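A single protein chain has been omitted; all remaining protein chains appear in their positions.
Order as written gives the chain letters A, B and C; numbering starts at 1 within each chain.
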Amino acid sequence: MNKIEVGILGATGMVGQHFIKFLDGHPLFDLTWLGASERSAGKRYSDAAKWNLAGATPGRIASRKVEDAKPGNAPKLVFSAMDAGVATEIEQAFAQAGHVVVSNSRNHRMDQDVPLIVPEINADHLKLIPGQRKLRGWKGQIVTNPNCSTIVLTMALGPLKQFGITRMIVTTMQAVSGAGYPGVPSMDILGNVVPYIGGEEEKMQQETQKIMGDFAGDHITPLAAKVSAHCNRVAVVDGHTVTVSVEFATRPSEADLLNAFRSFTSVPQERNLPSAPKYPVQYMIENDRPQPRKDAEREHGMATFVGRLRPCPVFDWKFVALGHNTVRGAAGAAVLNAELMQSEGLLDS
Amino acid sequence: MNKIEVGILGATGMVGQHFIKFLDGHPLFDLTWLGASERSAGKRYSDAAKWNLAGATPGRIASRKVEDAKPGNAPKLVFSAMDAGVATEIEQAFAQAGHVVVSNSRNHRMDQDVPLIVPEINADHLKLIPGQRKLRGWKGQIVTNPNCSTIVLTMALGPLKQFGITRMIVTTMQAVSGAGYPGVPSMDILGNVVPYIGGEEEKMQQETQKIMGDFAGDHITPLAAKVSAHCNRVAVVDGHTVTVSVEFATRPSEADLLNAFRSFTSVPQERNLPSAPKYPVQYMIENDRPQPRKDAEREHGMATFVGRLRPCPVFDWKFVALGHNTVRGAAGAAVLNAELMQSEGLLDS
Amino acid sequence: MNKIEVGILGATGMVGQHFIKFLDGHPLFDLTWLGASERSAGKRYSDAAKWNLAGATPGRIASRKVEDAKPGNAPKLVFSAMDAGVATEIEQAFAQAGHVVVSNSRNHRMDQDVPLIVPEINADHLKLIPGQRKLRGWKGQIVTNPNCSTIVLTMALGPLKQFGITRMIVTTMQAVSGAGYPGVPSMDILGNVVPYIGGEEEKMQQETQKIMGDFAGDHITPLAAKVSAHCNRVAVVDGHTVTVSVEFATRPSEADLLNAFRSFTSVPQERNLPSAPKYPVQYMIENDRPQPRKDAEREHGMATFVGRLRPCPVFDWKFVALGHNTVRGAAGAAVLNAELMQSEGLLDS
Partner (left out) sequence: MNKIEVGILGATGMVGQHFIKFLDGHPLFDLTWLGASERSAGKRYSDAAKWNLAGATPGRIASRKVEDAKPGNAPKLVFSAMDAGVATEIEQAFAQAGHVVVSNSRNHRMDQDVPLIVPEINADHLKLIPGQRKLRGWKGQIVTNPNCSTIVLTMALGPLKQFGITRMIVTTMQAVSGAGYPGVPSMDILGNVVPYIGGEEEKMQQETQKIMGDFAGDHITPLAAKVSAHCNRVAVVDGHTVTVSVEFATRPSEADLLNAFRSFTSVPQERNLPSAPKYPVQYMIENDRPQPRKDAEREHGMATFVGRLRPCPVFDWKFVALGHNTVRGAAGAAVLNAELMQSEGLLDS
């Protein structure tokens, strides 16, 4: 099979670098186009971007020329790693011009006609696309993935949706890589906790309800459950940890929940999508796990790890969840969305 | 006025060192007796203990001889910094022999007849003492302070008790100093979060209910509110951060709560106890504060800092609280308890 | 005695904040003027600057109006915390207008006619001032203090100069606070070492030779010793650690060196300057000290700590030195310089 050519909008930033790393050697997609701002356009990638990730820039990419982030000669499928400040217009221009924009940016996530996808949870929300194209008069489309902390939470909640979630209170301990580069100053986080991440709590609360909601023709009916989030930054490089207290319509047993976590598979696993983890939610029995530095990178960073399931004196159950914020929470999330779309024929001309 | 002579049980351990540091230059108490295990007894303090705190051992103490931790020639008032493994017997032996044992150890905290005191919150629980002495046939007494994370939480809740707390869910991000020395291995916490601290959640849940409860003759009727705690260790040296979602019998307004935090003073402030912070709860208006590295040491580590009061989509209100775990959460807590007892005449012969 | 009014050039930046903190409650100087860029001028200080240090902005300062950084209504004595990009012109304008500019900026340090002062080491280099004023036609003057890592090194070398230093190789492990705010991105330094600090090695090598050199009429004859520096950034908040291997003209004994460190006092101690540490170099006998987190803040951050003196298989001796980079290495250095100048009558009208 010929690989599908793909491009990246915002290829020089930190999220763009994560896309480059994640797509390196991808079995389905061939990264052939790097789009960035005018300032970078025309330069070799290694001249336009300071590589901030571990290791070196993949060789093929280092010497590739950066293009102006405008539709035209870009491949049909483009991943968007644009900053929120510029993503709205550029993503829309690409969708209008017929591109499939698979975006990690927050700008369109909560638009009524835009799918906000976690493939294990709500693959059926892709059904919003025909309405989106009609409504906006687009030849292309925009599909988004959620905020990094929302993905960790919804992955852990996916197996539990069947029990009727009614309320939850969560607290995050988020890695600095989530803030990009230069991002969090070391003076703010060394030996410290910052109990605030701008806009994050609102995103977690709203996005979770949309993702866990139901397709209703031209929109998603959000999950009725109430969600309250406390978002904190901690001195961790990669991996967001989330404590969760959750209430159900009817209290399931411990065995019900453990079985739900352990047996959970969904569309990506059934279709054997290349980036799908075999077991998307992995329950750890050790009493002090999961931990970001020890677990986030397992399963290529695509699984969510859950542990410490125990009764909650206030709600029904409490537990802790962990996921890799720049892999499953960003670049890997978007690529898995694209793999899902490919499996549905949504990338065909 | 002559200072009151005091001793420390367990003077060579890390909590013992915090007591030594906190008592250095104390206006009311004169540290004249250092008790430790047989292994240390007879040695100079600086030979028996490796000083693990910042700075150097206070000069007067370095050369003082360590005594065997047995009643006899110890001063009437002894602070207990004993490990839980040995505290029960030794503290009881001292109380039996007529000593006033002001303990930071967990062993007797939940005993029905033992006061568990945070002076700003439940000074009246000292009324348990006559019953304790009668019940146990002691000439002395044992008074305890809570676990470090419980103190931070109860200090922040103190001003809110008037509104009728019914439920709360809290998540802690706790400093490594809380685990003593050598305590948390660096391999476990560098760039990491450990979502488990043995026994800590149970302590926070139970101790909070006892402290916020009411004196009922020979016991305390615990606060009826349900409490659920998620306790985590983070890469912070000093200062425990707690996120709090709280439900009230009747929802107070934001202004009610801010006013309650800001105007809160209690017995230690009224009596002008030497270690009492002028304002025990300090509300910070910056949107990203309080932070452990920047705020825990303010007010000599004796105040609790609160911030980010905002509506909780699940309960009524949510906020973040911070306190110094080895000062207000340990040595400073016990010393303030002793100051309170002195002000009530409980140290008189 | 009336206090001397002083101002700060660059009051809103991180070094400016260190000056504000260090001058708070100073017995000799009264901070009455805060100069900053046009963008900040006219605002209240707390509106113009985000306070990045531990604790809160000193109350008197928070509400003070920020002035445009131009001579005119500023006090005669101004401390400069300007960024190197703008310091040259502004400092010169103030000196020309008759101000005494005591600068922490690097711009004029290596100018032949500008004193680069560490008061314990080369107080006599102030004799350059008359020549400077004559040469430049200034009514005022510029006096500088060295780079933060240079100060730690030269303080430790001061007691050893008498033995005839011929060569030294040093490696620094420098705190992130030395890079200002936002400074070092957390993504670069968490769990990491960055073996490069732009321009730092050259500064350490040249400044050390100038400071340890001799006044020669209109210039300083640099110390003939060769100096090689390896400068590294580590995950430390405050405190630069330096390993030193040093060769002497004639090898002194261990006792000679220990005695030199321990007995070292100089002009600031003789004159009892307010910010001078009683013992500027403190030798620690513990085999694993000094350490930045445990020792840098002792003696109000103004002393240098030395330890681990032992034979060097290549040169004569090796040891480790530590100092507080933002106190003794920046704001405190400049203030001590001003105290020295005051004691010499250089601030008189």
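Just a few scattered comments:
Convention: contacts are C-beta pairs under 8 Å (C-beta built on N, C-alpha and C of every residue); 3 or more make two chains touch, one makes a residue touch a chain.
Since we're looking at a predicted model, the values are computed, not measured.
Per the touch definition above, the residue from A:295, A:316 or A:339 contacting the chain not shown is A:295. When the full complex is taken into account, the listed residue touching the unshown chain is C:194, out of C:194, C:267 or C:346.
Across the entire complex, the residue among C:32, C:46 or C:243 in touch with the chain not shown is C:243.
One chain is missing from the display, and on chain A it is touched by residues 53-56, 190-191, 237, 293-295, 297-298. Although one chain is not shown, part of chain B still touches it, namely residues 52, 176-177, 181-191, 235-237.
The chain not displayed touches chain C at residues 167-169, 171, 173, 188, 190-196, 205, 226-228, 230, 232, 234-237, 241, 243, 245, 287-294, 307-308, 312-315, 318, 320.
As a working rule, only the chains that are shown with their structure count from here on.
For this pair, chain A with chain C, the centres built from the Cα atoms lie 47 Å apart. Computed from the mean C-alpha positions, the centre of chain A lies at a distance of 42 Å from the centre of chain B. Across the assembly, chain A contributes residues 188, 190-191, 235-237 that each touch 2 or more other chains.
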